[in-house]
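For this view, one protein chain was removed and the others were kept in their places.
Should a chain be cited, it is by its letter among A, B and C, assigned in written order, with residues numbered from 1 in that chain.
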Amino acid sequence: MTLHPAVLALFVASLLTGGMVLYAGWYGARILLQWEIGSGSERQLELERRTYLISTLLSVAFALQLLSLFLFVFTADRLHGMFSGAMCAAGTLNVNGFGYPVLVLKIVTFLLAGLWLVVNHADTRGYDYPLIKAKYALLLAIGPLVLVEGYLQYRYFAGLHPDVITSCCGSLFSQGEKGFGGDLAALPAGPMEVAFFGGMAATIACGIRFHRGGRGGYLFSAASSITFAVAVASMISFICLYIYELPTHHCPFCILQKEYGYVGYVLYIALFGGGVAGMGAGVLMPFRGRGSMARVVPALQRRLTEVTLVLYLLFTLVVSYRILLSPLRLGGGPTP
Amino acid sequence: MREASRLMVQQLQLTDLCLFTEARYTRHPSMADLHSAFQDHPLALEHFPSGSLATPPRFRRERP
Amino acid sequence: MIALHDVTKSFNIGKPNPFTAVRSVGLTIAAARLTVLKGPSGSGKTTLLTLIGCMARPTSGRIVLSGDGIAGFPGGEEMRELDITSLPERFLAGIRRATFGFIFQHFNLVRGITVLENVMLPAYPTGERHGEVRKRAVELLSLFNVERHAHSRVDLLSGGETQRVAIARALINRPSVIVADEPTAHLDTDLSREFMEIVGSFKREGKTVLIASHDPLVCESSRVDTVVEMRDGRILRSGSAP
Partner (left out) sequence: MNRSIERHRNILDFALSSLLRRKGKNVSLWVMYTLVVFLIAAIVFYTHALKREAALILQGAPDIVVQKMVAGRHDLVPVGYVEKIAAIRGVTAVRPRLWGYYYDAVTGANFTLMASDDLPPGTADIGNGIARTMRIAEGDFIPIRAVPGATTLFQVRKVLPYASELASSDLILLSEGDLRALFDFPRGFATDLALTVGNPAERATIAAKIAAQFPDSRPILNSEILRTYDSIFDWRGGMMVVMLGVAVFSFVIFAWDKATGLSAEERKEIGILKSVGWETGDVLLLKFWEGAVVSLAAFLCGVILAYVQVFFFSASLFEPALKGWAVLYPRFKLVPDVDPYLLAVLFFLTVVPYTVATIIPSWRAATVDPDAAMRS
């Protein structure tokens, strides 16, 4: 199954990303060892020039990571025709054991990549490379993840044999099913709605307070991360039900399809964007006071908070719009 | 364009598109058995160029 | 005002042919004055200019800019003094763009684009509105009465006109310091005298001017305030003009 053009495209993407991250990681390690800001020696100048290369490489690599995350899900959705029993991407990912780990790894590397870009952006604003050690340590953490993900993705597609009987998302994400998908689906709709809307309200409140007063940065970042997790869980537990207008269909992938107007993309982009921005603001908190960062980090955090607020608000509006619009009324729901 | 072909297939109960008219197994890939490409003699190799394009369908290859 | 403390710049360290262009130079460039670096070629004049003009970083020693606010440095407005020795290149370039205007020996205009674009070039990365930069560029060109060449290509200009366009380009970002490396090397006497007129107008506007030259017309000109003699990377004598 590896000779399908889309699969080849994904391999090209993960090979290039892996290569770039390796190259950047190797230089990152060299920088970590030989970096002394004071000296004007030619080696130091050479290393500083190298930092430009590394940040360019990694920005391209992580942009590629984002694109390949969506292409991966879309390819899985596109290939469900090959497998009897798979009605959407959920089924295709379930064909062999590598499907879901690859997806989870892709999401994790995407979030870490977003954080790296935020830290890198802050570092370039400071005039004495204040965060360079933190930046490359984080890079050395992301590198292996990206390589493992590339390998698993290869194993996943290589192991895809058509006509394998796979279980559809209906059974994967149904109440009765044991396992991760089932537990998420089994979460009761009523309390989850309260948790979701409460989380959103808390994040927005902390966000505004942090944006105006500059206090409570950790609180805001924690709130946005928890709400991110709650939102993902509530996607499966009740949001999809309203979109599909079907009380049993919990699949988080089907909303990416045409018949639901690709609303899945809007939701996921808003959710992931807001999540990364919120966590980014949190990651920068410890560097608020350090030297040249004192002036740069608060301004950057304010902008990140704005991004989180806007995206989370968009997410909540779309969700509540679909909830009010859809004829389905869940029993315990707070809505009239 | 498409309607006329659909009608033709419906009326005459055709089974394959007329794309590669070189050999039996490339003209009707869904009908041909696995061995029609090597029908000339026991050691025959497949030699029609479009044979490399019209590969035997998957359901023929996978299941016995 | 720019102060250099015990600045050394050597190249190809660790390679077979290391050489030191500038050896532990101590120098202060007074504000709103015309300083001339005098000395034969190879005496480190040009390297010293690149160090002062934030183009390169010294191997050792310290360079300190001072004055009422450091233009081009984020949050520099209310700073009295800034040690720029180990600033990353991004910030050096910011200061260079805002504080220094460069005039080169070979004029260094970009062939293939119009004169106006050449003058506007240094302002592109600042992100200033295109319209404002263009208006200022046209004013500068008319100030040096080369405005009629605004839309012609650079290689059609005469030596004198090219020099004036180069000067206009140096002034586009309203720098407070003008750095010129052998400006009169390709000019005849009356064009050189005219150049010194322009330098005089800079001083009247309160700009600091730094010229590296061994052209007697420049060194003995009455407008010079300090002459710094250099040889083999060291300062022999630095005193006010005779």
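Here, a contact is a pair of C-beta atoms (placed from the backbone, for glycine too) under 8 Å apart; a residue touches a chain by one contact, two chains touch by 3 or more.
Quick caveat: nothing in here was measured; it's all calculated off a predicted structure.
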Contacts of the hidden chain among displayed chains: A, B, C
Residue of C:M1, C:L121 or C:L191 in touch with the missing chain, whole complex considered: C:L121
Touch with the omitted chain, as defined above, among A:I31, A:L64, A:L160 or A:V319: A:L64
For subunit C, residues in touch with the removed chain: 46-47, 49-50, 55-56, 89-90, 93-94, 96-97, 102, 104, 106, 108-113, 117, 121-130, 169, 173, 181
Those residues of subunit B which, in the complete complex, touch the missing chain: 1-10, 12-24, 26-36, 39, 48-55, 57-59
Absent chain, residues of subunit A that touch it: 2-10, 12-13, 16, 19-20, 49, 52-53, 56-57, 60, 64, 67-68, 71, 74, 78, 81, 124
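Please note the rule applied: only the chains that are shown with their structure count from here on.
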Distance between chain centroids, defined by C-alpha means - subunit A, subunit C (Å): 49
Centroid spacing, where centroids are CA-atom means, of subunit B and subunit C in whole angstrom: 78
Touching two or more other chains - residue numbers and ranges from subunit A: none
Of subunit A, residues touching subunit C in the complex: 37-42, 45, 48-49, 124-125, 127-129, 295
Residue ranges of subunit C touching subunit A (in the complex, touch as defined): 11-14, 57-60, 73-75, 85-91
